[in-house]
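Shown here: the complex without one of its protein chains, the others still in place.
Every chain is named by a letter (A, B and C) in the order it is written, and numbering of its residues begins at 1.
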Amino acid sequence: MKGLERIGISLETDLLAEFDALIARKGYTNRSEAIRDLIRQDLSAARLDDPNAQAVATVLLVYDHHVTKLADKLLGLQHSHLLETISSLHVHLDHHHCLEVIVLRGSVGQIHRVGDQMVSLKGVRLGRVNLITVKD
Amino acid sequence: MKGLERIGISLETDLLAEFDALIARKGYTNRSEAIRDLIRQDLSAARLDDPNAQAVATVLLVYDHHVTKLADKLLGLQHSHLLETISSLHVHLDHHHCLEVIVLRGSVGQIHRVGDQMVSLKGVRLGRVNLITVKD
Amino acid sequence: MKGLERIGISLETDLLAEFDALIARKGYTNRSEAIRDLIRQDLSAARLDDPNAQAVATVLLVYDHHVTKLADKLLGLQHSHLLETISSLHVHLDHHHCLEVIVLRGSVGQIHRVGDQMVSLKGVRLGRVNLITVKD
Partner (left out) sequence: MKGLERIGISLETDLLAEFDALIARKGYTNRSEAIRDLIRQDLSAARLDDPNAQAVATVLLVYDHHVTKLADKLLGLQHSHLLETISSLHVHLDHHHCLEVIVLRGSVGQIHRVGDQMVSLKGVRLGRVNLITVKD
């Protein structure tokens, strides 16, 4: 898709052997690919420090669907005009609990703000916000 | 849903004031609810140390859908018989990139294993596995 | 030391039982103390989002002391005038490797900057920066 560059790095033999074993266990078939993934994760983490960076996030919520108005409030937050809610997915875990995964797109700062509000809603029992930055 | 108990805790006045300010900013309307959430998160994190604990997880993947056979391999992993794939959600990010959120249920150890394999597939550019433990 | 306030919270019986078991395993003799600790950690984590908040940090470095000038460079960074280096502790791990723990005080932003520079010095094999915010 883009131009490729080839770079060389030198590594201690035993470090390389341990790395090869780790990535084989994880399922990599290719060392280059594993190193590229480390670099991408490092860059993605660094970008998250900037509240204005663009990101995609999943908000993972476990909630009690018997709590009245919770679903409405969640929908309201998803339609707040600051953020673009791309999609959401709903799973029935048991008689009381639902799992909802909401995919948001927006700035890192806005996602944290809206994510915190979702997690703090009455009836939400566990919540987790996870961001991945995307290059524009 | 279950029996409720009322407990009392004593806190330094200034600690309480700072906590009240933080939870108001996060959107809590109720201090009890905020403390319950801290307790639930603490318990959920502790349970994740046990590879046999039951969990629900989202695997968040950004991948290049032009890479051949990637979608097939991802589907194959979702249908591996060790884990129950509950659902998945697919979003087109741009001409090259897709976001896929896969919801898995299983033991903590199995989820980590399958999650690592998904993240390490050729063509997956960024991946993140997030677990929430659930009481059976 | 400061005024104390007593607050009541209500909790599901089974949640409370699981929490009591967890904190007993961790060594707490007192439920109030365990909840106060959760609140303090939550506040400390929230304060770390502000690059201007005051913090104390440990920089944990494993390095090869045969690499020339590394010790000098580390000392130089510790005496950079932006930060107050409170103290440091040096441990010989084996023939090649030293562990150095450097305690810094300053703003969250400055600590991250100097910590990154320490971790990236040639000869440093592993590094980790950990911050705890302190109320002034």
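Definition applied: a contact is a pair of C-beta atoms (placed from the backbone, for glycine too) under 8 Å apart; a residue touches a chain by one contact, two chains touch by 3 or more.
Just so you know, these numbers come straight off a predicted model, no measurement behind them.
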Which displayed chains does the hidden chain touch?
-> A, C
For chain C, enumerate the residues touching the unshown chain of the complex.
-> 1, 23, 25-30, 33-34, 37, 40-41, 44, 56, 58, 60, 62, 64, 66, 86-89, 91, 93, 96-97, 99, 101, 103, 116-117, 119-122, 124-128, 130, 132, 134
Contacts from chain A to the absent chain lie at residues 1-16, 18-19, 22, 31-32, 35-36, 38-40, 42-43, 46, 135
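Methods note: only the chains that are shown with their structure count from here on.
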Once the Cα atoms of chain B and chain C are superposed, what angle does the rotation have, between 0 and 180 degrees and to the nearest 5?
-> 180
Starting from the mean Cα coordinates of chain B and chain C, work out the distance between those two points in Å.
-> 25
How many angstrom between the C-alpha centroids of chain B and chain A?
-> 9
What positions in chain C touch 2 or more of the other chains?
-> none
